[in-house]
Structures are given as C-alpha cells and as structure tokens.
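Every protein chain but one is kept in place in this view of the complex.
Labels for the chains are A, B and C, by order of writing; each one numbers its residues from 1.
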Amino acid sequence: MGNRVGIIGVGQTHHAAKRLDASGVELISEAVTRALDDAQLTISDIDAIVIGNMDHFENINYVDMWAIDGLGACMKPVFKVTTGGTTGSTVGACGYYHAASGLFDVVLAVGWEKNSESDTQAAIATCANPTLERDPFAGAIGPLATEYSMYMKAFGATEEDSAIVAARDRNNALNNPYAHSRQAVTVEDVLNSPMLSYPIKFLDMCPRSDGSCAVIFASEEKAKKLCPKPAWVHTSVVRHDYTHFGDLEWKFMPTLERASAAAYKLAGISDPLNEFDVAELYLPCSTCGVKWMDSLWFCEHGGAPGLIRKGTFNMDGQLPINPSGGVISTNPIGATALIRIGEAAWQIMGKAGGRQIEGVKKALCTGFGGCSWTDLMILGADLP
Amino acid sequence: MEKVAIIGVGQTKYERNKPETFAELVFEATSKALEDAGISKDDVDNVVSVSSDFWDGRTISSMAISDASNAYGKDITTVEGDGTFGALYGMMRILSGSFGVTLVCAHHKGTESNIKGITNCAFDPLVERKLGIDAISSAALQARRYMNRYGVSEEQLALVSVKNHGNAMRNPLALLPMDITVADVMGSRKVADPLKLLDCSPVTDGACTLVLAAERPAKKLCTNKKRVWLRGVGHCSDAYRLGDRDLSDTRALKDAARRAYAMAGINDPRADVDLAEVYDAFSYMELMWLEGLGFCGDGEAGEQMERGIFNFDGELPVNPSGGRLSAHPVQVAGLQAMAECVLQLRGEAGDRQLNTPETALVHGINGMCGQSHCVWILGK
Amino acid sequence: MGLYEDKRKRTHTPEGYELLAHESGHLEYDFNWHLGYYWSRFLAELRDNKRFMATKCPQCGTVYMLPRQVCGKCYVEMNDWVEVGPEGELEGFTIVRFPYVDPNNGGMKEVPFTSIWIALDGADTRLMHYCNEHDEKDLDVGMRMRAVWSEERTGSIHDVQYFEVIK
Partner (left out) sequence: MPDWKQEVDVMIDAGKISVPYSWTVGTTLSRFYCELRDNGKIWANRCPECGNVFVPPKVKCINCYQDLNDWLELPGTGTVETFTVVRYQEPTLHPRPAPFVYGIIKMDGADTGLLHFIDEIEPEKVKVGMRVEAVLEDERDGNILDIKYFRPVK
C-alpha cells in the first residue's frame, strides 16, 4: 500500500479578467510563493512539481518546461498532465499520486491560465473533432443549456432555481478577496440579466479569468511533521467516459453519478448530504448547481429544486456549497478545478478567512471538463 | 516498496502517413498489448494516455482516444510529454495502492503536422520565439557547443547514425532501416550546421501501449516469462532558456540517472546494464546522453563509439531497435524504447535479439535540447 | 490571508514602466488529419449516396452516430454498418449570437448560427450539426427534423447543409 497524503499548503493569485501586471510565469510564481508561505516552506523543501494548463489558450507548448522559473523547478523533477477543463483536478490528483506512491514526499501541484491572452471560445472550439464537430460546436454553453431545459421539463425546476444558485455563489464571492467577480446580486438581477442561451443568462455563467493556484501535497509522515492540521486526501476518482460531444446522455450527468458513487464507496460515505460539511464544486454555470445535486446523490432525481429553495446549500445551510464563490465568480480554466481542492483544503485547515465554515471535517471537490467529464476528490480533517 | 511489472506491450508499425486516426492507432496498440499480456479489458482498472494538444492539433488531445484506450468506466488521465513520463505516472498510480493494472498508451502522428511551427511554440513567446528558433536549429546550437567543448568531430556524430540505421535493418517495425556509411551521413544535405539530414530523426506516426501491473496481479495474470520488472526510475529538469544552460552540460540527466540507479541498486552502470535505449532525436544526443548516464566520462562517448563499444555486437549495445533516428514518433518514443527493452529482456526480439540481457536502461527526454530527462531501469 | 498586495488594477510597473503586451498577429498551424477507415467511409456515403451510415456494436447493439471503430462500453471493434436517419428528433440546440474567432481561418465566425444535437432515427448517440432556424421560438426539444443536402458534395460534414424542421 502507498502513503496516505495530506495537503499542507495552498496559494492562489488575485484573479481577474486580465492581469496586465503578470505574465503567465509571474502569475505562477505568485501562486507558488503564496503556497510556500502558507505551508511555511521554502522551495528547497519541494521534492517534485506537477503542472498543467490548456495548451492552445496561451499557445505554449511544453508548459512544464516553459514554467520552470515561476515554479522554482530548475534541477527538480517536473511533470505535466493536462485534460482540458478538468486539468486543475488532474494536476491535483497527480500531485496526490506523486506523494502516495512513496517516490516523493513533498509535491507542489500548480494550475494556471491566462484566458485574457486568446479568444477563449475559439480555443475551446479546437477541442471538438476538427473534421466532424468543430464547425457546429457552440462551446460549453450549448450542452449545459440543453440539459437544464430537459431537467426543467422533467422535474418542474425553474429559471428561478438556478438564479438562486447564481446569487448564492456570487454573494459568497464577496467574502473571498481572491475572487475575480465580486458583486452583490439578487435573484431578480440574475433573472433580468441578458439571455445567453435559453435558459442560461449572463449572471448564471462563469467568466474567463487570469489566475493560478498552487497546492502542496505531502506524505503522511512529512505532513504530520510540517503542518499542524493537514487536509487529508481520502480518495480521488475520475470518469472520462465520452469521446464525442454527441455521445452525452442528457437526462443525467452520468460521469458525475459514476465518479461520486465510486468515490463515496471508497471513502465510506453513505449519506453525502449529511456527511460532508462543505463542498467546492466545479459548476460552470448555475443551472448545474441545480441539476447536478441529484447526480451527487444528495437527493432523488428531481429533488434538487426543493433543497435549493430551502437554502440547504447556503453558507448557513446543511451543506454549504462554494463558499469561495465558485466557478461563476472565478474561472482561470487550468487552475479552476485545483482552486476547488485548495479552497476545500483551507476549509478543513481553518484558513478560509471570511468564508470559513465552522468545524469542517469532510469536504467534497469536483472538476468538470471535456465532453461532460468528471474528476472528484474527497478531503478530510482525520486520516482516511 | 511494492514491485511493479510490465506484463504486456503492443506497438503499431512506425511509418509515415499512416491512414488510421489517432483512435485507430491506439486501438491497434492497446488490443495487441492486452493480447500480449493475455488479459481482458476488465482486468485493467485505469488508463494513462500520452499525447499532445500541439502535435495532434486538438485541445484535449486525449478526448479522441477515450473509447479506443479502454477507458470507459475507468479512471483515466493524460500525460503530455514523452512516453517514459506516462509510464512513470502509471507506476505511481499503482504504487499509491489505488490501482492494480494500468494501461499506458501513447500515440503520435508527426506527418500530420509541421514540426518546426510546433516546436517553435516550445520557446517563450515573449523572447526567443520571435526569432523563429525551433527544435532543429536549437539542437544545432547544442551540438556545436558540445563538439566545441569536448573536441568531438562530425564524423563521430555520423557513426551514431550509421549504427542506428544499421540496427533498424533487423527491426521490422522501424521506419528507416538503412545500410549507410559515415561518408553518406557527411554528404547528406546540410540542415543547420553542424547537423546534416542524416543526423536528424524522421517525422513518424505510430502508437504503443504498455500494460503495467502491481506484483500480485502480475503474478496472478501472467507467466514469469512475460513479466519485466520496473526496478528504478528518476526524472529531473534543467533551466528553460537556452542561454540559462550550458548546453553541453548534462546535469539534469545525471540527476535523473542518479535517482534511477539508487532505486535499482546500480553502482556501476557500465557493468550492470546490458543494453540501453537512449533518446537519439539527433545523432549528437546519443553521445551526450551516454555520458550523462555515466556509461563513460564527459566527452568520451565519441571515441568509444569509434571503438564499437555501443554497437549491436559491442560491450554495451545502444539502441538495438534502431533508435529514434530510425523511427521518431515524438510522444510515443519513450514507450517504444521501453517496449524494445521488454522484448529484449523476454528474449522475444527476433532477429535483433541480444544474448540473454538481464538489465536494460531506457532514457526519455522532454522539452528542447533535452531540458528534462526520465531514466528507467528494467530487469528480469 | 488577504495580506498580499492586490495588483489587479495596475497599468504600469511600480517604477512607472508601461505594462506591455505582445501581439502574435495572424498565426496559423497546418494539419493534415487522416480520417481513417470509419470517418472516410462515413463521409464518402454522405457525398456519394446522401445517406448516414453508423456503426453497430456486435455485442451490446449500440448504434453509433458518429461512426467509429470501437464500442467503448464493450471494447470490441465494430464492422457492422447500418443506415440511420435522414430524419430524426431534435434533442438540444443553441443559437450562437456572439461572434468569436473561427480557428479554421483566424477570421470571425459568422453569426447567428444554430447548433443542434439530433438523434437520427435508428441511432443511439447524437450527431452535432446546424439548423436553419435562428429563433428560439421556432425550435423545441423533441421536434422532428430532416437533412437538407448540399448540391455540391465533397466528402465533408457540410455535405449536409443543415437540418430543417418537418412542419
């Protein structure tokens, strides 16, 4: 068996639509420096480094090589993983496996993106099959709009339900100094914002951001030595089942259902709504904050609107979701899913500042990307 | 520490302009690897794919091969780099205790893209990229620096090309088997001085899949004859800008090799290693890397090449497959080299079988001018 | 936390130097993607016979549109071809109104266009394509649609111009 692994430090940049003051490498160094500060380590304590992003967003080939100065990786083992929108969680999982393998003790995992450097929609279009799917592919919003339309029809969910989610996450972001978009909004503001693609409106959707996040993973022995309260990794699960966009099964979010079912089993979780104390979820759009609650087994299919209307997922609710403000407040794509892991770790470590939930013992984080792919990680205050 | 074995290998033939899609190549290699291991799709619990968005011309290059790689319903991830790094991640995932049997599959179609434009994008857009530098011209700078520092001759470089293309004559999967002389290499078209056409590896298409297994499933699923153990591994990266490095220096490779040797318990690589597959993207690289790996002193590889030490019938055969000079599917290259060593260690290398090797070394690189290295020790 | 300097609004360095950007200008990277046996046959059938050919899994029977070699679920090669469509049901749509860079040529993509997911009759997965309606009011999930063919067909996905609603 491998090592148990804890997160001992997290750093992130102040995210924004455009960080003119920081090149990609400078953004990375900002996140890495802050993660080292957070863990009270220096770069010489780091045994190995993992990085990822979306290549065509900044047109950097071999980003692991290019980022060396920002990573502090010269004359160290450095590794690149990348899987599109789930890159951040893929980087996190890779950091975890590095430390769990016993080959490395202290591992720095870094995600970043400078979405301001290109036309994000054009870059996303290149993820469709160039011959058969690129031209009619309308980007991420199309499948999300479609699945929520069908969900509303099937279960009586409303546009107001997703607006409640949007207002919740956006107002949570007011407590997060790093968030890109920090603006108090009401449910009415969301409902009245311009329609992007029915039923998704402007304030339902994620922005594109410049930003970076760094998370430090350590083997059990090192984590105990270096950190008074590590966030222990309980499990990491990935499901990337689809090959073409047309393969999606609309009615549910099957990769999320399968990944979460597998992860709960591994982590011994039978009642996720009660057992988790906080969740940082990759919800690219507020409608996902409704429908995907079913797929995470928080309720029966169709049960999510009822929970949302009761305030179940608010800061003071039964299971607070996205105290950070989530993806609709901050979205530097290659870092986005790693920010979920970092924020969840801070909640467990008690370092989440103004967005801290009291007494977090177990936290759930997810990544989303590709053609509805899911990555998922469970963290805990106690050893697994 | 838990032991991990390679229990199956599958490769396509390495060619130019292969008609198949990325997925069709991956399915061929992966089906062959499963068949070689004698296991079913359900014995596999996770997949590591290796590909590049730049070379494939597609963001999320792994999306194209999700079904073809046997990933449905399984944990999958993607390494962008040489195949040796993909195998390393496969091993880490097994050592973590989370997985038992890992598929590592890589695909590459060099003939579908323009190597110069794509490798130009490996350079910083804020500095060197505007000058038009690419993999070939930067390698030429490194070759000159290395030759100048150690007094290595162009003829010594040419010997590497003669040897490896000759070795490829015995490998039915290689793209460029050739019976050539030093004079042929010296007389080939000048590309970027001191490199000539026959100092450079060809653009190539192909795919390769390895099956890795933890000790228990390895012993349960297949016979002793099929198992080759991963005994040691190490990786390390040097600085990014060409001007930050002394390009003739192999310190990152030395560090990667030190890690791999320590893990495998190798004290004297020259004596303990029976064959090596070394990343010869260009002829000069084989000489530099042989030195960095500690098979000889710095600056000595050229002279030892002249003495035939690294020939097929020499003291330490290097690149018996024909190396990257005879087939260079960039993302696949490391797995291709690992597959060659597995076949050699099993005694299944056909016409190019060496005499009962016990220990093999595989070397992969990442980035320009061998910025980063991954070194493997494989054993019976 | 929160003690770090927030540099988001800067337009100049602390010493007063202008913060610059480097523009790439027009860039293009060329590819020659080989379409393999399955997509080549699929496109040849569109071109020559105006029909949609899908592959069927010999084990689970799933009919894949787009066709492909491998049924992911069963991990077997498919060699059975079946005709699907040319009519089908609208499963989802998006009307794109905001222009963005077309990665085919670096110019701006023409808008509006309507991207649809259509379940062709007989297929178990969906084809992504265009529809000629550009108003949400005229489209609804579940509508019946049919293919409208191009006069000049070249072996491309555009050999089908778009799908239209069957009134």
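One rule holds in what follows: contacts are C-beta pairs under 8 Å (C-beta built on N, C-alpha and C of every residue); 3 or more make two chains touch, one makes a residue touch a chain.
From a predicted model like this one, the values you see are computed outputs, not experimental measurements.
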Among the chains presented, those that the missing one touches: A, B, C
Residue touching the undisplayed chain, where the options are A:Val25, A:Ala138 or A:Ile333: A:Val25
Positions on chain C where the hidden chain makes contact: 13-15, 17-37, 39-41, 43-44, 79, 81, 101-106, 155
For chain A, the residues touching the chain missing from this view: 18-26, 29, 42-43, 56, 58-59, 68-70, 72, 74, 114, 116-119, 122-123, 126, 130-131, 210
Positions on chain B contacted by the hidden chain, ascending: 19, 57, 116-117, 120, 125-128, 130-134, 136-137, 140-145, 148, 189-195, 239, 241-244, 247
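Criterion: only the chains that are shown with their structure count from here on.
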Graph class of chain-chain contacts, one of line, ring, star, complete, other: complete
Averaged-CA centre spacing for the pair chain B and chain A, given as whole angstrom: 34
Intercentroid distance (Cα basis), chain C paired with chain A, Å: 26
Where chain C touches two or more other chains, by residue: 24, 31, 33, 35, 39, 68, 72
Contacts with two or more other chains, residues of chain A listed in rising order: 59, 123, 126, 129-130, 241, 243
Complex interface listing, chain C residues touching chain A: 1-2, 4, 6-8, 10-11, 13, 19, 21, 24, 27, 31, 33, 35, 39, 65-66, 68, 72, 91-96, 98, 100-104, 113, 115-117, 125-130, 136, 141, 156-158
Residue ranges of chain C in contact with chain B within the complex: 22, 24, 29-39, 68-73, 75, 77
Contact set on chain A toward chain B in their complex: 1-3, 23, 52, 54-56, 58-62, 64-69, 73-84, 90, 93-94, 96-98, 100-103, 123-124, 126-127, 129-130, 236-243, 258, 369-371
